[in-house]
Structures are given as structure tokens and as C-alpha cells.
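The other protein chains are all here in position, but one chain of the complex has been omitted.
Per-chain residue numbering starts at 1, and chain names A, B and C are given in the order in which the chains are listed.
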Amino acid sequence: MTTTSAPTEPPVQRPVRRIGDRVFSGGARIAGILILIVLAGVGAFLVVESLPAITASPEDVPGEGGLAAYIAPLIFGTLLSALIALLVATPLAVAIALFITFYAPRRIAQPLGYVVDLLAAIPSIVYGFWGIAWLAPQMVPFYEWLEENLGFIPLFAGPVSTTGRTMLTAGLVLAIMILPIISALAREVFGQTPALHREAALALGATRWEMIRMAVLPYGRSGVIGGAMLGLGRALGETMAIALVLSVSGGITFNLISSGNPSTIAANIALEFPESSGLDVNTLIASGLALFLITLLVNTLARWIVNRRADFSGAN
Amino acid sequence: MSQTTAAPPDAPAPTGIPRAGRLPRWAPYACFAAGAGAAVLLGLLTSLNPATFVIYTVVLGTIALYVASRRVEGSRRAIDRLVTCLVVSAFGIAMVPLISLVIEVLSQGLERLDGEFFSSSLVGVVGEGGGAYHALMGTLIVTGLTTLISVPIGLMTAIYLVEYGTGRLKRSITFMVDVMTGIPSIVAGLFAYALFASFLGPGIRLGIVGAVALSVLMIPVVVRSAEEVLKLVPNELREASYALGVPKWRTIVKVVIPTAIAGLGTGITLAIARVVGETAPLLVTVGITNATNFDPFDGRMATLPVYAYYQLTQPGVPPQFAIDRAWTAALLLIILVMGLNLVARLISRFFAPKTGR
Amino acid sequence: MLKLSTKSRATTLSVALAGTLALSACGASNEADNAGGGGGESGGLSGTLVGAGSSAMQAAMQGFIAGYSSVQPDVTVNYDPVGSGGGREQFLAGGTDFAGTDAYLDDEELAQAEERCGSSGVFELPNYISPIAVIYNLDGVDELNLSPETLAGIFNQQITNWNDPAIAADNPDATLPDQAITPVNRSDESGTTENFVEYLSAAAGEAWPHEVSGDWPVAGGEAAQGTSGVVSAVSGGQGTIGYADLSQAGDLGVANIGVGEEFVAPSPEAAAAVVENSDRVEDRPEYSFAVDLNRDTTGSGEYPIVLISYHVGCVEYEDQETADLVKDFMSYVVSEEGQQAAAEASGSAPISEGLREQAQTAIDAITAAA
């Protein structure tokens, strides 16, 4: 009888509220709702504008194979480049974070962290410039070596692109772009590992690596995964760097070192949009919708992983 | 390494704790020197270039150190040393492209980083000379507008989520902000363009459209960082303020925000840095022009990323002049971002709650 | 008190920031200060003219605009290289005053143009003529002759090695290396591609089975974004071959293209010649001077791989000011002086006297609605 509510209906307490409070809380709520509206707007825009392409007969869609046939290689290219980026960047980012947090001398650790953070903010177009001017030519000998020695693997079947502007190069550029994002998050969670955990491990006579493996990595795992997903989201949506670096002239292929590569959704929109009109534009926006859904999926997955892991990591 | 002949630094501990053998402190150096020697030999056999030399040295040195450590210190320490080598070399690998990026931009961009670049636009410029004054101003104006739109909305949303929000609306806003961080930048640009085009007719290119597009990208970043920072403000301060008879909104404005101002400033500045270099959305919303335009509500504006993009992809004759300008604009963008980061640091130092005695 | 309170510090900071912005907002040193409106000695016109369209034309437009600004310093001409399709769409929707396009308006667009401009319709002036060069990067081969069929074979990836007999037949004196050919094409949709493909389709016959569009039809080659992307890909690779505006070729080798019995090197003169000898498209509005290029020409000294860009505008504008500006600017564009400025800026071929006279009739007709 005690925990349930009182027998009489509780009197509705309508506290007197000041005008200032009402205006301010109303403003805050409106701002929040505005975000919902903007997002709904973006969603509605994407759906409405892609409808003509979705309902169009296959011959009218660019490539004349229908919408699915048009978008499929783009989705493949988007996922492939982002996957390469993720596979390359995650271990390196963890290494950077470990190095800065536990290995580097204290005096240089902070400036190093600052420099790496700074790289997260370098405009993507600069990465694109650099990718064409420096990275792609440097990679050619390496690709030739790959083809010669590992050519039996379909990934490195060749023929080698003589300019180096391949899927692997694009993936590497993306990897370098998302490296600072992942490492920043990893560094943060590593730095937050409770001193007690670390000292407990060291007090047991653990070496530095054993301390990291026992105390730091389990604690930071969700942060690293979250950072990786964030980086993946960025890689999926990257536009200019890919448009500049990648040689796009092929369909679905796992061959990473030749000239013929599938484009990515974002880069394809940037490349095709200026000269497009009519249904072509709708088709591009439909591909944008696909990209939006993919990133939505990745972000939801990231949040889910982080939340699920949070229960076990000992973080609060 | 000259001191290596001195007494081994690892004299047995005086406390007499039994300990396994340890490698002397010069051992890693020696191992890597040996690795370098072997690398030269290997290189002479095949083909020696700096890249392969470094790779051979690191690989051989790591193996040598691991083997030596395993023999003297046992497997646990050997693994520790191996991981140290791996972490350091992974860090080195990661730094190579990052450093080369900076060097490349500096070497290509410094040449045109002169007075003319900052003082003139592209009006009447063919070939040599010209500058990016108009693009710099355009970037400042568009980014300023973006900040003006995003910060109030983002901050108020964060305040709503932390101070007022309850139930389903709060949860859905949190989720939607997450979704919004995933909007690809080009999609944001197309959305802003379509929005304005439906009112003002197609072909519309205005600074404000770009600002709206960038805001779509910036708001979630602001909300996220502001939310984190506001959550860190201790509840006790809010209660202290309420207990003084201060209304909630004044408590937020005068106690919560000032306490969090350092973090808010840093978060906002980093959010600006995140959008200032966006190219794709500006291409379809703001366009490009040669002349300086201070009015974001009338006509096209030049912005640094778009300027750099067009200078690189549509150079005149001879192309080199335009390409130089593109690199310098890229360098200028990096400098701008660096400046913003610096400002963020200053803000957090400037406004940090005082704790000193 | 030495220490300022947080609030006053914030004020100081914002004042300093505002001051910096105000100081820098003083205008570019090379721009005429037309705020006072006093430009008495200038050409008399003032205002802003907005155009958008072909990115191929961008460099030439820079030349036109730069040259024009010395004639009419108070007029600002903006040109946004959004692409031909976008340029046409924006113009037809009323977003811009004129368009630059690599392809003339199709019938549907002409119908839309009636809505935009009224019954008197549009003018289309072929004001930018640029030879598209076939550029290559091949050590030891300084001169390369390619017949249309061979060229098509290479870009269709049927001919994959530089020592292919077809190439050798065109170049009996050259020592061709045993090296794979990497054809480079544009990855973005472009007028350059469309013109190049149109040429291959018209001149190479069976060897080029693809349809004509702005998208590159063959998969698997090297693709790069923009003319500059193609140039940098060609110069960055080995055994590469691509197509780009002649003016952007730089140090790369430029192939001579087979026309009739001879091989013609691209040059502004050879490009102008083929335009001169091509026919105006039939059944177009009075002031549309669209040209169907004679791609399969066999005329001596004519270079058939040419990109023509048009300026498209209304014959009748709604307000007098725009009409005056368009009229004055277009007069400058077709003038010898203007064409020379564009040629210097972009390496384009100046239009011939005949084309200029034609164009002038259209420009003279530009009026404002009553």
C-alpha cells in the first residue's frame, strides 16, 4: 500500500513558471525538434528525389541496366575502399594511441598527440592533392612487386596501374584520413584506464605489454571499436579525396592494383552531378539515399557495440 | 652509444631480489645496428634503396632483439620487447604519410604564400599572379554564418538533452543526432541546394545556402561535444544556484555554461575546423566567382576549398600558375585549421575554471 | 586589480576578434572600388553578369572576363564552371544570365527556352573552339601518328601494346617499344569526352562500336577527374595515352591524327579550319549558330577532334540593364581582342571572321522587353 500511489488522484502540481524559464526551455526544445525536422527534411528530400529513379524503367536509368545495376558497383566500391581503410587504419591507430599514451617520452607525447589531432582536421581535398601528387606514384613499385610475388591472389592479379591510382591507393588515402579520428578516441579511452587497474597489473609483476593486454586493451576495446566505426562512417562518405585519387572505370572487381576500379557513391555523385540533368540527377540522389542508409546502419551498429560493451568494460 | 663500454647499468639489485638476467641498455641499439649492417649486405645483393634499407633494418633488428632477449631474459620480456618494437614501428609507419603530406603541401604551397595572395582576388588575372583574398573572405563569411546557425541550435539542443529532456523526445533526438553525424557531406550539400532551389528557383548559388549545408554537418558535432561537456558540470553547482533562488534558465546561463565554457569553446572550434575544409557541399551550393563578394545573400562566393579545387582541376595556360595557387590555398586551409586549433587551446586555457591557490 | 574577471576577458577577446575581421574586410587590392559608383572614366556600364556552365570553357572565360574588366571595370562577370548540363539547366530555369555549354540545346531545351526568354528565343554563339589533343607518354617516341581506326582500337582496348602492327603501320619510322598501353579517359561526365567519342564514332567506323555520350563507354581503362587529372595521369604513368585540351598538354607528346591521306597535328588554326568548313545545324532559331562538326573531314590541314563551346543567352531580356550587359559582354567576347584574350588564357582557336559577323547579327538583336 505504501509504494503505490495515494488513493486520491494526486493533485496536478502545475508549478508557477517564470517567463524566462518558459522561453528558455521552449527554445531548447525547439532547437532539439529542429534537428528532427532537418533530419526528416534530409530523409524526405532523399526519398522524394529518388522516387523517379526507383520507379523508372531500367532503360532510362544511366547504364540502361536499371537502378540496382547502376548502384551495385558503387556500393561495392564504397564498401571495399572503406573496408581497406578500416583494416589498415585500426591497428595503426591503436599503435599510435599506445605509443603516445604509454611508450613515448612524456615531453614529446603531448605535442605528438596535438599533431595527430591536427591531421584529423586537414581538409579532404588536401588529402586528394597529396594522394595524386605523392602517394600514387610512390606505390607503383610496390604494386609491381605485389603482382610479381603475390599475383596468384585475386586481390593482386594486376595488370598493375602505371599511375598507381588504384583502389588500394584510395583505401590507403582514406586510411590516413581516418587514422587521426580513431587514434584520438583510442588515446582518450586508453588515457582513462583507471590507474588502479594499471597499477594492479604492474604490482603483479606484469611487463608493460602484459599490463596493456590485461588492463588497458579490455578497458579500451569499446572505445576503439566506436572510433573505428566513426572512422568507417567518415570513410564511407568521403567524396573529394576519392574523386581525385581513384581511377574509376570498372565494375565490381576485387583486383586492388589495376586501373579499372568501381567508383564510390559519394565520389560518383561529385563526378557526375555537374553534367547531369533530369532522371540522371534522381539516380544520383537515389545512390545518395543508399549511402545514407549504409552510414545509418554503420552508426547504429557502432552505438550498439559501444553500449553493449560498456556494460562489460568496467567503464561507467 | 659511447658509454656502452662502461659498467653494465644493471648491477644486481642491492636488495637481493632474485632476478632473471637482463640485457644491457645498449642491447637494442646494438641489435638495430646489426640489423642495419645486415640490411646493407642484403641490399647490395639485391637492390639498395632507402625504403628497402629501412624496412630490412627494422625487421632484422626486431628479430635480433627478440632472439637475444628470449635467450637472456626469457619469453615474457622478449614478447614485451617485440611488442615495443612493433608499436614503435607501426607508429613510424603511420607518421611517414602524415609527415610527407605536410611536407608536400608546404613545399608546393609556400612559393605563392605572399602578400599578393592575401591581398588580391582573381579579377583580371590570367596566368601568373592573383590571389585568394576573395576566397579567404568567402570562407570566413560562410564559416562564420555556419557557426552562427549551428552554435545556437547545437548548444540549445545539448542544453535540452542535458537539462530539460526526458522520455521519448530526448531519446529520439539523441538517436537522430547520431544519424545526422552520418550524413555524407555531398548529400548535405544537395539537400541545402534543393531546399533553397524550391523557394528561389533552380541554379541558386548563395553563401547562405552553403552555410546551411555546412550547418547540417556541423550541428551534430556541436551537440555531441557540448552534451559531453555539459554533463561534466557537477550537479551540486546547479543545486547551489537553485538554492539561492535563481531560476533554472539563469542557472544554466550564468552557472552551467560559464563552468563549461572552456570545453564548449574547444568543441565548437574543433567543429568549425571540421567543416571549414568541406569542398563537395560548397561546390553545389555556393559556386565560385573571381571577385570578392561580402554578401552571403546575393550571388556566388568563392571559398578556399572550392577555389583550390577549381584552380587544380581547371587551370589555365600554362597550368602551373593555377596549380601553385591551388596548393597555396590548401596550405592556407591547413594554416586556418591550425589557427583554429590554437584558438581552441587558448580558449580552454583562458576560461578554464580557476583552481589555483 | 591585475586580473580581469572572466567576463571582461571574454569581452576583450571578442572585441579583438571583431577588430581583426573589420580590418581585413576592406576589399581586394586588384578590384575596382565600385562602391562609390563614381567610375567616370570607365566604359559606362556597371552591374553584375552571371553565367554558368561548361568547365572546358573555364580558362577561356577567365581570359574573356579579365580582358573585359579592362574595358568595363565596373562590371563584374561571374562564371561558375558547374558543367554544361548544369549550366544549361540553370540558365533555362532563370538562375543565370547566360550559359556556357559544350553542346547546343536539344529540342526539349529549346522549348523550355521559350518560357525562359519569350518567343524570340535564344542565341547560341560558338565562341570557344579548342582542339582536343591526343596526348601520350612514351619514352623514345617523340612523334606519333595515329589513324582514326588505330586511335579507336587503342581507346577501345583492342590494341594493347605499343608495338602493335596497327601502330607500326602508322609510324613506319618510329621504334615502338614492347610496352602495354594504358588509355586514360575522363572519369567525370564531360563535353571533352563527348566530342572525342563523337569523333571516334564518326571517323573510325566499325572500330568504335559505342554510343555517343558524355560518359566514357569503355570499362577498365585508367580514369581521371578533369582535364588536369587526365594530364597528370598520363604524365604520371608509363605508356599512357589520353585526350585533353591541347593547351593543357604541356611537355607531353601530342599525336598527329590521320585525316584523309595525311596526319595532322592539332593546332588552333587546324581546328578553326574544320569549324569554318562545317555546316550550321538546320531548323534552329534565327540566332542559333550551332554547328555540326564535320568529324570525318578529309580536308587538308583540318583537325577534326575539336570541342566547340557555345554561349547561350536570351535574345530578349526582361530588364534593360541585363540586356545591355549581355550585349556589351558578348560583343567583347566575339571581338578580335576578346578572342585573343581567350586564346592567351586557354590556347583556344580564335573564331573566324565569318563566325564573328554571324555572331554580331545575333548580338545586335539583343533587346529588353518593353
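Here, contacts are C-beta pairs under 8 Å (C-beta built on N, C-alpha and C of every residue); 3 or more make two chains touch, one makes a residue touch a chain.
Convention: contacts and distances are computed from a predicted model.
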Protein name as given in UniProt for the chain not displayed, "Na+/H+ antiporter subunit E", "Phosphate ABC transporter ATP-binding protein, PhoT family", "phosphoenolpyruvate--glycerone phosphotransferase" or "Cytochrome C oxidase subunit IV": "Phosphate ABC transporter ATP-binding protein, PhoT family"
Contact with the hidden chain (one of B:Thr259, B:Gln314 or B:Thr328): B:Thr259
Selected from B:Arg76, B:Arg250 or B:Arg345 as touching the chain missing from the view: B:Arg250
Which of B:Ile79, B:Ile93, B:Leu237 or B:Leu346 contacts the chain that the document leaves out: B:Leu237
Chain B residues touching the omitted chain (full complex): 166, 234, 236-247, 250-251, 254-255, 258-259, 261, 351, 353-357
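Operating definition for what follows: only the chains that are shown with their structure count from here on.
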If a chain touches chain B and chain C alike, it appears here: A
Distance between chain centroids, defined by C-alpha means - chain A, chain C (Å): 37
Inter-centroid spacing, chain B versus chain A (mean Cα positions, whole Å): 15
Multi-partner residues of chain B (each touching 2 or more other chains): 312
Chain C: positions in contact with at least two other chains: 55, 82, 86, 89, 225, 229
Footprint of chain A on chain C - complex, ascending: 55, 82-86, 88-89, 180, 182, 184-185, 187-191, 214-216, 218-225, 229, 232-233, 236-240
Parts of chain B lying in touch with chain A, wherever the complex brings them together: 76-77, 79-80, 83-84, 86-88, 90-91, 93-94, 97-98, 100-101, 104-105, 108, 152-157, 159-161, 163-165, 169-170, 172-173, 176-188, 190-191, 194-195, 216, 219-220, 223, 247-250, 252-253, 270, 273-274, 276-280, 283-284, 305, 308-309, 312, 326-327, 330, 333-334, 337-338, 340-341
Contacting residues of chain A [partner chain B, same complex]: 18, 20-21, 23-25, 27-36, 38-39, 41-42, 45-46, 49, 91-93, 95-96, 98-99, 103, 114-119, 121-127, 129-130, 133-135, 172, 176, 179, 207-210, 212, 230, 233, 236-237, 239-240, 265-266, 269-270, 273, 285, 288, 291-292, 295-296, 298-300, 303
